[in-house]
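One structure below.
Some chains have been omitted; the remaining ones sit where they do in the full complex.
Going by the order they are written in, the chains are A and B; count residues from 1 in each one.
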Amino acid sequence: MNVNTDKPLQVAGQTYKSRLIIGSGKYRDFQQNRQALQASGAEIITVAIRRVNLGQNREEPSLLDVISPGEYTILPNTAGCYTAEEAVRTCRMARELLDGHKLVKLEVLGDQTTLYPDVTETLSAAATLVKDGFDVMVYTSDDPLVAKRLEELGCVAVMPLGAPIGSGLGIRNPYNIKMILENATVPIIVDAGVGTASDATIAMELGCDGVLMNTAIAEAGDPVLMASAMRKAVESGREAWIAGRMPRRLYASASSPVDGTFF
Amino acid sequence: MQIKVNGKNLEVAEHVTVQGLIQFLDLGNGRVAVELNREILPRSEHDTQVLRQNDIVEIVQAIGGG
């Protein structure tokens, strides 16, 4: 049904059946991460770039052995970067690591307490990375002007927060997300803030093109079941948005006809 | 000869290459990327690039992250 009425998500020329992107952080182990990934139906998964531990046991598998770039679109992100320069270096390392892979998630944070995005550093990093040939999916605040500017700089997707990273507070300001959507010509993906399934559904009902989450799945009591819930939540919100909701009424409207009552 | 790898000082022989360093660190079979003195060092140059005194090397991998 929705095959007919919906177009799949397109990012940087790639087409994706799933509109859910998940992270690979905070899982008990690779095994749980992999099961959650499968349950979520996600085709894109974010990873972090970090130093190898010198002298670590090489027998233990690494993330990319368990979640292979062949099967999934690996989305290296710059989490942990607090300046444009750190973020740019991280993206270049990622590209080298993944044999020229151009798709990255740019995220430049302002401080370690709030993890709120630093929009000025993000803007300058985005400009550099686009010039340098990257396909940039950019994490930002819900400031509609900054979102538009990032699009104009050539980012392939703009990803405003619903609420601070790891807060689980949902979509704090749907009005701003709406403003962003009204002016956007690239995919708008809510990144950060989702805490439970209905948060993801609400994001999609606003008309977003996708949702990115990590903590909501990884820190759920049962991450794999929550991953399944999130798959359905995103599909459900998308279908509801395309179907078009009923109008709200302060007052009631009967579902059963009045005439024909026999008393 | 002294170099710095991932922030730690390391004593290595003269003329050792980056590839040699990676073997030495037993990272051979892993998927890693290398920065030499803050510039990316393409994988293709790992076995030709010889390390020098005070070189700063960063070797990274992909790990779980949001």
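Operating definition for what follows: a residue touches a chain if its C-beta (ideal position, glycine included) is under 8 Å from a C-beta of that chain, and two chains touch if they have at least 3 such contacts.
Owing to the predicted nature of the structure, the values given are computational and were not obtained by experimental measurement.
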Overall stoichiometry - one representative per chain kind is placed in view: A x4, B x4
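One rule holds for everything that comes next: only the chains that are shown with their structure count from here on.
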CA centroid of chain A to CA centroid of chain B, Å: 33
Contact footprint of chain A on chain B as seen in their complex: 5-8, 25-35, 38, 40-43, 58-66
Chain A - residues contacting chain B, complex: 23-27, 30, 33, 46-52, 54-55, 58, 62-64, 74, 76-77, 79-80, 89, 92-94, 96-99, 165-166, 214-215
